[in-house]
Each structure stands twice: as structure tokens, then as C-alpha cells.
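After the C-alpha cells below, expect a handful of questions from me.
Excerpt of the complex: some chains, original placement.
So that you can tell them apart, the chains are marked A and B in the order they are listed, and the count of residues begins at 1 in each.
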Amino acid sequence: MRVLTLDDDRLLPSDPGTRTVAREIYGAVRALPIVSMHGHVDAALLAHNQPFPDPAQLLVVPDHYVTRMLVSQGESLEQLTTGDPREIWRRFCAGWHLFRGTPSRLWLEHELVDVFGVDITPSAESADLLYDELSAALRRPAFQPRALFERFEIELLATTDSPLSDLAEHLSIIESGWPGVVVPTFRPDTLVQINHPDWQANVQRLADISGIPTGTYPGYIAALEQRRHHFLGHGARATDHGVFSAETEPLDAGAASRIYQSALRGRLTPDQCDAFSAHMMFEMARMSRDDGLVMQIHPGVLRNHDPAIQQTFGSDRGFDIPVPVDFVHGLRPLLNAFGQDPKFRCIVFTIDETTYSRELAPLAGAYPSLRLGAPWWFLDSPAAMRRFREAVTETAGFYNTSGFVDDTRAFCSIPARHDVARRVDSGYLAELVVRGQLGLDEATETAIDLTVTLPRLAYAPR
Amino acid sequence: MRVLTLDDDRLLPSDPGTRTVAREIYGAVRALPIVSMHGHVDAALLAHNQPFPDPAQLLVVPDHYVTRMLVSQGESLEQLTTGDPREIWRRFCAGWHLFRGTPSRLWLEHELVDVFGVDITPSAESADLLYDELSAALRRPAFQPRALFERFEIELLATTDSPLSDLAEHLSIIESGWPGVVVPTFRPDTLVQINHPDWQANVQRLADISGIPTGTYPGYIAALEQRRHHFLGHGARATDHGVFSAETEPLDAGAASRIYQSALRGRLTPDQCDAFSAHMMFEMARMSRDDGLVMQIHPGVLRNHDPAIQQTFGSDRGFDIPVPVDFVHGLRPLLNAFGQDPKFRCIVFTIDETTYSRELAPLAGAYPSLRLGAPWWFLDSPAAMRRFREAVTETAGFYNTSGFVDDTRAFCSIPARHDVARRVDSGYLAELVVRGQLGLDEATETAIDLTVTLPRLAYAPR
């Protein structure tokens, strides 16, 4: 069996001189608290504070980065999601080499060594040993969610929540007296995408929970506004919008109302769905301008590329594939209306790297309301983060970006993900120092700003 | 207050061995004259040779790279363009950190230290001191435009001019006996974009200045040809075309004439405008083939993304945003007609980096008439220049590129911009040497070619 260690200089630049500078910059941010403004951890985890059930449920089953890789090499998704946990773990360990060069490998190594104290590399041979070792750890109080939250030094954790949620778990965390800060994020996708199969049921539930009838378009809008205020009252900082396109063209009230009525009757053309989606993005921007919730947009993913996978296993199974996005025309109505308004803040994410230097950096380097989100999803990885800084900084600078967000369901990977970003940014800044573009003092200040100042500012209540 | 110096090795590679090689290559090009074939400095500046009024007018107000960054972080564009110069300067200095990692920072530092001898970093604290120091310098004869032109060792400066200009300033420079070479460039955008608000007035002015009636399409063409000959007579080397798309499909004479007549009557469909724009690109190529002016094309920018900014402050305010360009189909009619003709020379610029390896390098590596222009506008920056060389060289080589062009209105930034390009190219060539792909003698020769030989050749009278 092979020893597992973490290289203390991992991800820092190869050139020794630059690495020395990077190490100094990284030293200033390594231990800063984690500001996690855009995550997908379930608040129930911290409300109930139950131990994680087993290593497979902890590290494999809920992580579509991991299962998709194993499936791409011939493993059965059914086995990986519903099989015996120890058997799942064995398959994962036997496929350890598949993760070479991927961010999953970095996160998993960091979790194994730094969170769980493991010192053996996963492999077919070591699988059972590791399973037993991790299982034992998970039974200890130090590995319960709240204990880990404190050990991770998380300053604030934002979750992602349906407008239909009463946020009972968030309330229960507050009322428990535990000092961890866990705030909800308003994600209305299934209420504004009128072709979503659950949409009609959802608008009825929206009426129920808000107490505002949603049989008319104005009622629907008022009910959404009521939910946003409910979220604000529970500490929410932001909304989050996973849309297919970046279109934001508003409809007039009559047209919006007519499409809404058609949607209620279940008679929709694809054009109506697209038009209403664009309109609701504009409306959500208008509401953000009015109530101060920061608007997060991440368009451009074709969900459930393989319908057979979706039918059998549901969504979020690794078969969501990025597509090109046109931010320039798409965001224009929204930015023309609200982009210069100091009460509005919009953060945009993409997985279409072609838009970094062509569209997003030029837009963010002009409109005061716009900030660029961190490299997201498939791009939450060292080389992609580096490409982001290289493509964006020269046009938009550092201060039109909003700092790192981890965007994960995998609670134990949060420190690893923030650490990767801190290392990559330190390396990038170190090269600017070595190439005479920045002083070391400036670079260090910038690293600190990217780590804590900018996310705090970008998501500050407005 | 913080000392301001220039690192003599700035932008050279981080690896010490590669840096040593880069330093040697750069040493061979550092002091070469500046060949500035595509700039936007006003000829009047050198005709009248008046001192620059104040530091804000010199370095902030006319530079949309600078104002857009300050606006993106909440400064008022009104204040920055019409406010008290000292107050504008203060805001610029207070926002100095926003430019970290941007080319503006490199240019401004170079100008402050190398052109004006400043040794203090801009900041809120140092703003007034710097303002007074720069104001004093600007009153000295050594900082008048012609003195700077000579100090910058500019071999040739091309300006950008309307076909409606009589080129009086260019003539006045020639007649003054001052030896600086300042040549005009023929930029007919507002005469060929028939949906431009001033188009009708402009074709009337075209008739007036050319003495050729423009009431018919043949007259319009003849008048444009007359203006090109006027420009040639005043030393022009090139034309310059800022178009939205790269389309170049010609119309037959009848169709062109019908659209022209509709344009005169002010009745146009968007399709007619697009068709006429494409047609006129083809016509301009035809004229270039006939008269030898080099044709420069830079498509793919959505101008005035925020109409409110345009309405209040006019164009060129930092709200022009790139869009994708299709060069392969767009340029095909033009290249099929003239791309193999030794009398025709076309230089193409882009801000859509996706086209470098996919479209532009393959086209330039085949058609003898085509050369690739330098990384342009937002891409006139160290990392983007490097990406250009990396994406283009392997397919098109060095000798299908046309050398660096500074593309600036900011006269004092010209040496800084050429210096950045020389440093980046030296670093790129040094890596080819260190990686055994080029001899040092070849790399040095190539660097010299990129700096002076290729721009001289690419824009040579044909």
C-alpha cells in the first residue's frame, strides 16, 4: 500500500523563485476564515447535526464529480448509488487512478489527510482498511457536522433553498444557540421555469406558503416578493438562478400575464417558455434592486443530456453539459435597466470560458452593478482558475470579481476547495510580483481581498 | 507614500534561465525605433504642438480604459469627464489599486517614471503632489508633443482620419519642415454604414469635398475613390474598417444601387444595411487591390452597449463590448476574389480569441494576401499577447503576422505599449530557445522582424 501525504507546497508555481513569493502570499491567506457565499449543503445537516452514515455516503454517492468519472469508465451508476456501501467504496478505491489530474483528487486527498487523518492512498488493496478507519472516525463527535463546521473556521455558510421552504432548519439553527452562521439563498428555478414538470404544483404551493393567491400573474409576483422577504428575514444575502440562456428581455405586463395564464392551463409553446424565462430574469433583477438581495446568475447548461439516466436515476447525475452563452445580447436589457443602479448587484458565473475575455470581463469592467463569480462547476479546478485570472484580470482587474465560492454539496470538501483557490490565486499573484507588475505588499493585500474582503463586500446587504 | 520604480526585467519570464535569454533578445529590440502603423492620435496634436493642459486631461479623461475601470467601481462618469481636473486626478489616484494586473497599470507606470520622471506611486495621499509635479513638467518645452515624438523615436505615426477630412493638419506638419513623419489612415465607417445617423449628411459632405456628386451609387463610389487618392497623396498607407460583422458578400451593381437610393431616402431594412455593409467591404478590398492602400479590418464589437451612457456622454466611453465573429464564412467572398492577388494586402484584427487557432491562423497560413494584426484593444496586454503568439504561431508562423500596433489615442502611452509587446515577444521567443525549438540567433532576428521589419513590410506601399 502507498503512503498518502499532502505536499505543503502543492499547486504553487514550479519555478523556485516564484514559489518562494507564492508561499509568502499564501501564508497570509491560508488560515483566514472561510466565507462560503454560494454552497449547496443542506441546512438540515447542521440543524440535526447527525453523524455521516458511512464513507461511501460521505465521499462517493452524493458527489456527481466522483460518480460520473467512475461511470465514464464503465462502472454502473445503479451500483454506485444504491449498492452496498462497502462495495461502492471498493469500486471507488479501485478507480483512484482515474482521478489523476482532476480537482476531485485534490479535494479527496485533502479530506482524507487533513480532515480524517488518513495516511494510505486509496486502492483496491487498501479499500477495506480505509473503510473501517473512516467508519470509526465518523462515529466520533469531532466528525459531526457542527464540530467540523467549527474546525473548518467557516465564517458564514450560504445554502441553496426553494422559495417553498419555510426555512425551518435555518430557524432551528438560530434558535439552538449554536453560533454557526448558516443563511439561506433564494433559488426560484422551478417556480419561474414554466415548462418545469412540477411548475403548476409549485405555484399552488407558493400560494399556500405565502398566503397570496397565485391564480393571476400579479398574485404570482406578489407571492414571490413575499417569499424573498421571508428569506431576507432569515438572513438571506442572495438569489441564485440556474437558467438555460442568459436572455433577460422583459415582457409588458399584459404579455407576461397572458403567458402566465397559458402556463396555468398547461398550454405552452417553447417560445413562450423562453420569453417568460427571460422576462422573469428581468423581474428578479427588478426585485433585487428593490429589496437588496444580490442576484446570482449561472446560465448555459443543458441539463440531463441523457434522458434515460434522468428517468432511472433523476437529475444531478453528471449528465449536465455546458453550452455556449451569449452574455452580450442576453444581459443587455437587464444591464441597461439596472446596471448603473447602486442598489443593484449582480454576480455572473459561466462554464463557457470563451466568454471570459470576450464578454464577461469587458462587461464587468464597465457596469458598476456587475461582478464576475468564481470559476464554476467543471472550472472549479487549478488550471481553470488560473485561466480565469489570466483571461479576466487584464480587462476587469481583481476588484470586479467577487471572490471564491465553493458551490458544493460535499460538506467535507469545503476547506479543500477554498484552499485550492487560495493557492492558485497566490501563485498567480506571485508571478505578477516576479514579473515586476505588482509589489509583494500589493499582491498580499490583493490575496486577502480575494479571500475574504471581496466575497463579504459582494454579498453585503445593500 | 510609496516609491514608484520600473523593474528593468518586468514582464520577462519568471524562470531565471529563460529570463537571461529573454533579456538578451529584448536587448536587441528595446531601443529600436517605433513604427506606429495604426494609432488614433489626432494629427492636430503634432500640427499645433501645444502643451498638454493638465495631468487629468493627459492621463485620465481621454483614456476610456481608465475611466471605465473607475466607473465600474462606482465613480461617476460625469464627474470623471467634466469635473475639476485636480478632483478627477484625486479620484484616479485613490483608485490606483483597481488597475492591479491590468495593462493600464503598466502603461501608466511607464509614462509616470520614464516619460515624466515621477518616483512616487499614485494614491489618495500622493495625488496633489503628483498633480503639481506633472503640471510643472507639462509647461516645459521638453514635454510638448513634437519634443516627445522625437524622444520616443517614432519612425512613423499613422493617424486615423475621416474621408471628409482635407488632411490640413497633415499638410501643415509636412510644410512646417519638422522632420516627424505623420501619415493619415482612411477610415470610412460613417460613410459606408448606411444606418449611421449622420450618413446622409456625410455623403453630402463627401460630394462637397470630392467635387463629385453622390446622388447616385456610381458617383458615391467615384467620390470615395477620389478621397482615397487624396489620402494616398498625403502619405496614407492604409484604410481601417470597424465593422460589426466580417461579412464581405458583394452585391451586383443594380442591387447596390437600389439600396443606396433607399438609404438616400432614409428607408432601410436591417437586412439592407447588413447587405450594403458586406458589399462595401468587398468594394473597399477591390479599391485596395487597385490603389495599393493596405486594408485593415477589425470586426466584432457591439458599440454603445448602454444607450443611456451614449445619450449622455457620447460614444467611445468604455461600453463597447466584443461579440463572436465568423471570419471563415465572412471573409470568404473577399479572400476568394483578392486573397491570392499580390497587389492586395489585408490585415485582420479581432477581440474574439476563439478565432485565433480555429479561423485566423489557418486562413493567414494559406492566403498570401492576409496578415494577422496584433492583439487589439482589450487584448493589448501581456497575457493576451502571449496567448496570441501561442495560439497563432504554430499554424501561421511569425511571418504571417504584421507586427505590433498600439491602437491608442493616448500619445504618451505609445512607448509603453510598444515596450510591453517587445518584452512579451522576447519572453515567448526565449522559451522557444530554452525548449530547443529555435537558435538564439534566429530568435533575435525574429524579434527584430516583429518589431520593425514586419510592420514596415506589411504596410509598405504596394
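Here is the rule we go by: contacts are C-beta pairs under 8 Å (C-beta built on N, C-alpha and C of every residue); 3 or more make two chains touch, one makes a residue touch a chain.
For clarity, every value in this text was computed on a predicted model and none was experimentally measured.
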Complete-assembly copy number [criterion: all chains share one sequence; 2 shown]: 3
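By our rule, only the chains that are shown with their structure count from here on.
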Between subunit B and subunit A, distance of the C-alpha-averaged centres to the nearest whole Å: 40
Interface residues, subunit B side, partner subunit A - complex: 2, 6-7, 9-16, 68-69, 71-74, 97-103, 105-106, 302, 305-309, 318-324, 351-354, 378-379, 381-384, 387
Subunit B-facing residues of subunit A, complex: 13, 15, 17-18, 326, 328-329, 332, 335-336, 339-340, 342, 354, 357-359, 361-368, 370, 389-391, 393-400, 431-432, 434-439, 442, 445-446
